[in-house]
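Subset of chains shown; positions unchanged.
By written order: A and B. Residues from 1 in each chain.
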Amino acid sequence: MNRVQTQDFSVAEEYAKLADNPGCGAVVTFVGKVRDFGDNQGVTQMELEHYPGMTEAVLEQIEAEARQRWPLDEVIIIHRVGSLALTDQIVFIGVSSAHRKAAFAACEYLIDFLKTRAPFWKKEQTQAEAHWVDAKDSDEQAAAMWLEDK
Amino acid sequence: MIKVLFFAQVREIIGVDHIELEYQHSMTTNSLRTFLASQGDKWEQALGSDNLLVAVNQTLSQWQVELEDGDEVAFFPPVTGG
C-alpha cells in the first residue's frame, strides 16, 4: 500500500481505505507539509529527490517492524518527490488498529524512521537561494528513543 | 561491474548521477570511496564528508564491507525526507 509519487494524495481517500474494517476502532493519520520556514525563513518551494528501489524497500521494512511491535490493521505510507510548493503535502502516514495506543505509537514510529532511514533528500528554495536541508539531530534522537524503549 | 549511484549534494557536486566500474578483487565500500575521491577536487569534496552514507544493493551498509561483482553501491548524505 506504500507509494512514492510525484502527484498529490487525498487524505479523504486514504482515510477511507484505513477505516474500512468493522474491527477497526482507531485511525491515526499524520501529514507533513511544506512550511514557510525550514532551515531558512521564507521557503517558497522545494525539490524532493529519492533513491528509487531502496526507498520502497525501506518503507516496507519499517512497516514490517511496526507490525511486529503493535497489532495493526492497515498501514499506508505515501511520500511525494519532485517539485513541491509552499503548503503542499509531502508525506502521509496512516495506521488503523483495534486499539488507539497502537495506532498512535505505530504512526509516530513510522514517521520517525522514515525521516532517519528512507533515502529522500530535500532542497529548499527561498527567494534568495536554494540549499540542501541538513539532517536534524532531533530526528535521530526521536528514532533512537524507540530502540531504547524496546 | 559495479554500478555506483550518487544522490543529493554528492550528485550535484560531481555532476554525475551514476557510473559503472570494473569490479576489482577485494574491493570494499571504503576502498571504492577512496578510489573515487582521488578522481579530482570535486570528487574529493563530494565523497570526503564525515557524514557520507553508503548503501549496497539498496540496503544501508558500513564502511569495511566487501563488495561482489554486480553490486549496486550508492553514496549519499544523511536523509532528510518526511
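The rule is simple: a contact is a pair of C-beta atoms (placed from the backbone, for glycine too) under 8 Å apart; a residue touches a chain by one contact, two chains touch by 3 or more.
Quick caveat: nothing in here was measured; it's all calculated off a predicted structure.
One representative per chain kind is drawn in place, while the complete complex holds these chains as A x2, B x2.
Quick note on the criterion: only the chains that are shown with their structure count from here on.
For this pair, chain A with chain B, the centres built from the Cα atoms lie 26 Å apart. Partner chain A is touched in their complex by these residues of chain B: 5, 7-9, 11-12, 51, 55, 58-60, 74, 76-82. Those residues of chain A whose C-beta lies close enough to touch chain B in the complex are 32, 48-51, 53-54, 57, 79, 90-91, 111, 114-123, 132-136, 139.
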